[in-house]
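Everything below concerns the one structure shown next.
Note that one protein chain of the assembly has been removed; the remaining protein chains are unaltered in position.
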Amino acid sequence: MNELIAKAKYLLSSKTVDVVIGYGKGSGKYARAEFIRKLDDADKMIYNETCIQNLATYVQKHEVKHLGKIAIVANNYTLRSLLVLASEFQFTEGQVLALYITPENKIVEMPDFKSIEDHLATVDTGLKPDEKEIVDRIEKMTVAERWDFWQKEFAKCFKCFACRSSCPLCYCTKCMTESNQPQWIPVAASDLGNMEWHIMRAMHLAGRCVNCGDCARACPMDIPLNLLTYNLIEGIEKDFGAKAGMKATDISTLSTFKPDDKENFIK
Amino acid sequence: MAEFEPKIVAFVCNWCTYAGADLTGTSRIKYAANVKIIRFPCTGRIDFMLLLKAFANGADGIIVSGCHPNDCHYTYGNFHARRRWMIFRKLIDFAGIDINRISFNWVSAAEGARWAEVVNTTVETVRKLGPYENYKQVALSIYDQEDKTHE
Amino acid sequence: METEKRTLKKSSLEKLFNSLKGEGKKIIAPVKKGSIIDFCEVSTIQEMAEDYLLTVQSAKSAAFPKIEKLFDYVISQEGVSTKDRNLDSIPEMVLFGVRPCDAFGFDSLSAIFNWETKDTIYSKRLEKLSIISFSCNKADAYCFCTSVNGSPGSIAGSDILLTYAENDEFLAEIITEKGKIIAEKSDAFEASKDIDKSKLLADVPVLFDVKKVVKNATASFDSEIWVEQSLRCIGCGSCAFVCPTCACFDIQDESNGKQGSRLRLWDSCGFSLFTIHTSGHNPREVQSARWRQRIMHKFSYMPDRLDVIGCVGCGRCSRACPVDMNIKEHLIQIAKDKI
Partner (left out) sequence: MSEKNIYLPSLMKIVKVTEEAPFVKTFRLVFMDEEDEKNFSFKTGQFGEYSLMGAGEVTFCIASAPTRKGYIECTFRSAGRVTTALSKCEAGDTIGFRGPYGNIFPIDEWKGKNLLFIAGGIALPPMRSVIWNCLDLRENFKEITIVYGARTVADLVYKEELEEWENRPDVKLYTTVDPGGETPGWKGEVGFVPIVLDKIAPSAKDTIAIVCGPPVMIKFTFPVLEKLGFKDDDVYTTLENRMKCGFGKCGRCNVGKYFVCKDGPVFTRTQLKGLPEEY
């Protein structure tokens, strides 16, 4: 990916940015994040189908923030995460330069929110057919079957919080699971503690999740956590016509309302 | 065997439903005694987690109720709450929690008779559904056994 | 006792299994659970995963489960009373088909849990635990047991070690008294044959000198290397929770009305709030400090204070890490002369 390497070198040498967050070869299935600050290190950069991690996670990391101005290699999910973060005032325009890579491997610099928004307006950001299919499959189960399905999945959880840590939008310095006056969610990775944690985590991402799937990929126990958020995304689009991370000025679905929101269950 | 008496927790807003429930009482309308009312400033203040907490602490059914749309004491609180419930209800249904045990209502301060009806209907629905054993099992599993390793 | 060498036919493996089962022991073995392999209780040998390198989680939960009840309490009109943990309720357990690195991990765990003060719950679990491990005849790029004093055929920590030989039989090494009793009861083992074990084991190259890691890590508290290595760390606890030797824990009360239990729960030094004071001051404020703690605890503090290394080279943390923090690479880097 010579073009990307050259771009990174140019950005660093021209002092446009202080660090380029990109991908380097990983030791496993996926590429790993690399933080390029020296010109020589740029040669490590790759871009291919293993480059899946949503690098927007690092925009909020203390040590990374302190490196200076950031350029970040981005796919559509990363771009949407950046817009959600921007809409929540987590960084200001101009602090992060997105390097979007097109399916044809062309690099597009997106220095401001408008360029990201304009680009996202042209791409299909809905649920993919296979994602819809699996949501449908679970929805077709009986309540009891769904209960069993999720209880089996949640039982595997040992609360390493990889789902939370890998999520670019889980940036609270003190998570609700850590608020302890009173203890909101049981600390133990018990059946109840796990269920409450995963439902609450999904709820806190309602209307914010951009469906990058990093939570499920991060889970060492392979709990399909992204199914919960697929479900939310599907519902929010259907009920409110909203989609997260399309505009930097968007207000998240749960922070607003319409007087004519339609439901059929409140009597 | 005695008939199953469901435990119902009602999360209601101070300005409409609580006043409505008060009216039920002062109007001397009788209704099922299975309900424990928890009063909130506004439906917008009812955290969705509290519904799960009620189940975890032994509730078999839940009533959530507040001012009718456009009647909120704080102008928008119930609109926010409505959105939240729409999303939350779908999510917990997806997670396998029985949403038939949760009854969402608008009951105004003038609807004393309606409050009695809401409670009675919910109690009957939940009575038919039986105790929420699934949830209770999960909530208590941590105390039940001395040893739960590797299940 | 001195290790006894015997032979076990592959066809007799089930006999051994059934003999353990017949004694009423809880048998924990690697099981395929959807897309992962994990330790689960099994009732027949057929439930065991057929082909596996390592489970996602380590075997530590057999002695140090993710939730351990320490005692119960009741608050009543008469006052507060406590009920001690009933150690007799801990079942006799067998870890069947674990790898030598997992068995070796209990050495480090015991060093921590019995450091001057004996942890009775942990010790009781270990006492009731028998370990029948299988040598590794294959390894992957994450394995580095040979670099941290282990080996794919190490007998340390196991009661019986089985090494698969090609002709449908195992070389059985009966290492402890516990193992001897199991072997005698099962009546599944045969007289030893002349088998060269070294030829049956996976090839795991030595990648670094662990003494150098210990020396360099100890001398490098203020090194920049910790920041460099941990830049992509996102501060989750998956490495600690899958680790066979990570023993950090939290103590919490769970109440159900007026009664409840005090519990010991897994915790991880990688969590940002692990060391935070109530005042808000945090001695390990940034992720690099927490990463340093993880490495230094295993490779400097434990060797210094407990005389064991807190790593068995199973590579689980690297496999589980969502951001590919490969510990092997980091240790190789630390083992270099100048860091």
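Quick notes on this one:
Going in written order, the chains are labelled A, B and C, and every chain counts its residues from 1.
Operating definition for what follows: contacts are C-beta pairs under 8 Å (C-beta built on N, C-alpha and C of every residue); 3 or more make two chains touch, one makes a residue touch a chain.
Quick caveat: nothing in here was measured; it's all calculated off a predicted structure.
Taking the full assembly into account, the omitted chain touches A, C.
Here one chain is not drawn; of C:Y73, C:Y164 or C:F208, the residue touching it is C:Y73. From the options C:R99, C:R232, C:R264 or C:R316, the residue with contact to the chain not on display is C:R264. When the missing chain is restored to the complex, the residue among C:A49, C:A289 or C:I332 that touches it is C:A289.
For chain A, the residues touching the chain absent from view are 180-181, 183. Mapped onto chain C, the footprint of the missing chain covers residues 70-71, 73, 75, 79-82, 84-85, 112-113, 115-121, 221-222, 247-253, 255, 260, 262, 264, 267, 269, 274-279, 281, 283-284, 289, 293, 296-297, 300-301, 304-305.
Everything that follows uses one rule, which is that only the chains that are shown with their structure count from here on.
The distance from the centre of chain A to the centre of chain C, with each centre set as the mean of the Cα atoms, comes to 32 Å.
Multi-chain contact residues, meaning those touching two or more other chains, occur in chain C at positions 67, 254, 263.
Taken residue by residue, chain A touches two or more other chains at 186, 188, 190, whereas all remaining positions touch fewer. On chain C, the positions that touch chain B within their shared complex are 26, 28, 39-41, 61-62, 65, 67, 69, 72, 85-86, 89-91, 93, 254, 256, 259-261, 263.
Of all the residues in chain C, the ones that touch chain A in their complex are 33-36, 38, 56-57, 66-67, 141-142, 227, 230-232, 234-238, 240-242, 250, 252, 254, 263, 265-266, 268, 271-273, 286-288, 318-320, 322-324, 326, 329. In the complex of the two chains, the chain A residues touching chain B come out as 138-139, 143-151, 155, 184-186, 188, 190-193, 195-196, 198-200, 202-203, 206-207, 227-228, 231-232, 235-236, 239-240, 253-254, 256-259, 261, 263, 265-267.
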